[in-house]
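Quick one: structure below, then a few questions.
Removed: one protein chain of the complex. Kept in place: all other protein chains.
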Amino acid sequence: MKIWMQAIWSVMASFLGVQSNANRERDFEHGRFSVFVVAGLLMTFAFLISVFGLVQLVMMYVK
Amino acid sequence: MAEQNETKTNRLVVRLATAAIAMFGFGFALVPLYDVFCDITGLNGKNFSQGPAEVTSVDRSRTVKVQFVTVNPADMPWDFKPTVRSMRVHPGEDKHTTFYAKNSTAEWMVAQAVPSVTPSEAAPYLHKVNCFCFDRQPLDAGTDTEMPLLFVVDPELPEHISTITLSYALYDLTDDQKVTQVTLDNDKGRASL
Amino acid sequence: MATVDVDLPHVKDEDPHHHGPAKGLGRWLYTTNHKDIGSMYLIFSLTMFMIGGIMALIIRAELFQPGLQLVEPNFFNQMTTMHGLIMVFGAVMPAFVGLANWMIPMQIGAPDMALPRMNNWSFWILPFAFLILLSSLFMPGGAPNFGWTFYAPLSTTYAPESVTFFIFGVHIMGASSIMGAINIIATILNMRAPGMTLMKMPLFVWTWLITAFLLIAVMPVLAGVVTMMLMDIHFGTSFFNAAGGGDPVLFQHVFWFFGHPEVYIMILPAFGIISEIIPTFARKRLFGYSSMVYAVASIALLSFVVWAHHMFTVGMPLVGEVFFMFATMLIAVPTGVKVFNWTATMFRGSMTFETPMLFAIAFVVLFTIGGFSGLMLAIAPADFQYHDTYFVVAHFHYVLVPGAIFSIMAATYYWLPKWTGHQLNETMGKLHFWLSFVGVNVTFFPMHFVGLAGMPRRIPDYALQFADFNSMASVGAFIFGFSQLVFIYNVIQNVRAGEKATAQVWEGAQGLEWTVPSPAPYHTFSTPPKVD
Partner (left out) sequence: MSKALTLALSLLSTPALADWQVNMNKGVTALSREIFDLHMLIFWICVVIGVAVFGVMFYSIFKHRKSKGAVAEHWHENTTVEVVWTVIPSIILIAMAVPATATLMDMYDTSEADVDIQITGYQWKWRYQYLDEDIDFFSNLSTPREEIVNESAKNPNYLLEVDNALVIPANKKVRFLITANDVIHSWWVPHFAVKKDAIPGFINEAWVKVEEPGVYRGQCTELCGKDHGFMPVVVEVKSEADYAQWVADQKAMKLAMAGEASKEFSMDELIAKGEGVYQAACAGCHQPNGQGIPGAFPAITGSAIATGAIDAHIDIIVNGKTGTAMQAFKEQLSAVDIAAVVTYQRNALGNTVGDMVQPSAIQK
């Protein structure tokens, strides 16, 4: 499970575009490629949903 | 080491090639996906609703202005205009109107109307119970006709929408008809591909 | 096709009985050597850059003054369409593939690309794809005149007959890009020298790995959309024809679903090149290497969810407009901010300003200006005033000309001594740089003003209030155009003669490619190097 949490955390860091060298070495040492792909797709989908939610929120607030 | 590397490369190449072919298929899958997405959000003013709508109550307290607009595409010589420009309706009540079409050319022709609604947000709430746009409309040379439209505005129409404009573009399908000799489109769906 | 015969001087490499390149035309036709194929891609790209450039000069000559002076409006539309297609698919992408072919094997210590024969094949179909495209200029009805974005129904029902040639040309270009991408991924993932782990790869290799995945995901969608066009035009389907139940807006959605990742395909390799050059001339390691790798990787996914910001005025529901505005802003900022990493690399470095570094700094400054105008375009309500005007033309030319093209020139000046074994002529390089720098700004900066003032895109003639800035842009275009002849002279001169270049070539350079002698022998790293 820890692998998945690290992968999701790394993917979120990549969305922000900032990552420490230590995490990168950990990801490339132990991380499995397929885990990262799945985590990436999941996080992209989560990103879509959260932006959609943010949009609804802002449109409610601004009305 | 080289052979083991060889098979690894081949396996990777096969996987990448199938990914490319899958994406080619995905490009084509976008077409039905787009129609489903349009149906839900009324994107681009498209609505495919046909047949009686499950509308129970008539909301007498609110009136919505429904306008009718017609457009003749490039090579469509017919006279085509709504008999009634606009009407005020209560959401939930069935309303009827007609569209006038005249084939002023010297040959038999067949045409099909493509509906479009604006604001696109209102598209899912305008139910067309019976519409001349469901089928192809043949007209002999010089004859004219009045084409029926039976529609109802859904009471759940969002509050801020007070005017709905329903537009029809009348397309000439005479060549298609002659080429494909398709009998009149009987699946009552929108014009098939 | 004016090919300059780059005959690499034959230097005895360490393996005496190993035969060098074959002689004559056969060498180039049957080569499976990544260096020869790289050179062919680069020469082909330079030729296409010139052809596309001539078309740009025809466009700017017509727009020099109000009134129709030179060309018919229909031919003008052909010029804008072909200029766009040739520059995107003929100049920028093959140049990056050429640089990848040359440098990736040497940077990861591989003897050659994973699939050498497919590598030859994916180059050699390109000239024929562009012959098909360019031959449509001489067909009845003329070349494609519906813009490089070929929106339906202008590109289907109302297109000249040559549209079918355009479709087959695009099919072949797509096939070449997909095969190139598969080759590059296989090489990077499977043929790295022992010790060269994914962690130690240079950033140029990383950006190309991500670009290759983008290519594989997106070029098939482009092939799909042109196939749908083919079926609409010839086989009576109605994908984009409203008469048969189709929808022209569907075309725009599928095209831009390919289109936006495509613009990232054209800029990520440039990020990689600049991240190689600035550390060398600042003599300081790239600041935040990990952040760059992760940011570039996230682009691969996020570039798929923002395509509709090209279509804000098409009539989308309100929720759609707001969603794509937010998504575009949320993605544009983290990627734009990567520019700060290059600035931080330069900070407290020890810099010298040879030609590659000049081009790299110009890239950072001018690409960022293009990035800022991109952020302005992301604001949906403001985009109602910007959309399809010269403000958009100024935006994408700032990210493409001082962006992609300057990075390709920087890479050429940076790695040319390694390819040809001769030192660069710095004064001529600087002359080319300053002429191009002035030309690019005089050409494209006034376009911001006429765009904001209300001049639409793709028009052969304009109202009088746009006259002054347009004549200025046209003069700039001719300065920029003719200064590229200086570039060609520099390249040919460097191939022919020049002082002997050392293996290290640049004092601050790091990387496996600098461990091989200059000029790089025909076969490098036949035995994998030791990477500590």
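To keep things simple, chains are lettered A, B and C as they appear, and every chain counts its residues starting from 1.
Note that a residue touches a chain if its C-beta (ideal position, glycine included) is under 8 Å from a C-beta of that chain, and two chains touch if they have at least 3 such contacts.
Everything quoted here is computed from the prediction, not taken from an experiment.
Asker: Touched by the hidden chain, which of the shown chains?
Answerer: Among the chains that are shown, those touched by the missing chain are A, B, C.
Asker: Of B:N5, B:T18, B:T143 or B:T163, which sits in contact with the chain we cannot see?
Answerer: The missing chain is touched by B:T163.
Asker: Which is it among C:L133, C:L286, C:M409 or C:L424 that touches the chain not included here?
Answerer: C:L286
Asker: On subunit C, where is the contact patch with the chain that was removed from view?
Answerer: On the side of subunit C, residues 64-69, 73-74, 77, 140-141, 145-147, 151, 153-154, 157-158, 242-243, 247-249, 282-291, 313-315, 318, 321-322, 325-326, 329-330, 332-334, 336-337, 339-341, 343-353, 361, 364-365, 368-369, 372-373, 375-376, 379-382, 384-385, 387-389, 448-449, 452-454, 456-469, 471-472, 475, 478-479 touch the unshown chain.
Asker: Counting contacts across the full complex, list the positions on subunit B that touch the omitted chain.
Answerer: Touch set of subunit B with respect to the missing chain: 44-46, 65, 67, 69, 71-77, 85-86, 104-106, 114, 116-119, 121, 160-163, 165, 167, 169, 171-172, 174-175.
Asker: Go through subunit A and note every residue touching the omitted chain.
Answerer: Those residues of subunit A that touch the unshown chain are 16-21, 55, 58-59, 61-63.
Criterion: only the chains that are shown with their structure count from here on.
Asker: Compute the distance, rounded to whole Å, between the mean C-alpha positions of subunit B and subunit C.
Answerer: 40
Asker: Distance from the CA centroid of subunit A to that of subunit C, rounded to the nearest Å?
Answerer: 29
Asker: At least two partner chains per residue is the criterion; list those residues in subunit C.
Answerer: 318-319
Asker: Can you tell me which positions in subunit A touch subunit C when the two form their complex?
Answerer: 10-11, 13-21, 23-25, 28, 40-41, 43-44, 47-48, 51-52, 54-56, 58-59
Asker: Which residues of subunit C touch subunit A in their complex?
Answerer: Spelled out, the residues of subunit C in touch with subunit A are 197-199, 288-291, 293-295, 297-298, 301-302, 304-305, 318-319, 322-323, 326-327, 330, 334-335, 337-338.
Asker: What residues on subunit C touch subunit B, complex-wise?
Answerer: 114-115, 178, 181-182, 185-186, 189-191, 216-225, 228, 236-239, 242-247, 249-250, 253-254, 257-258, 314-320
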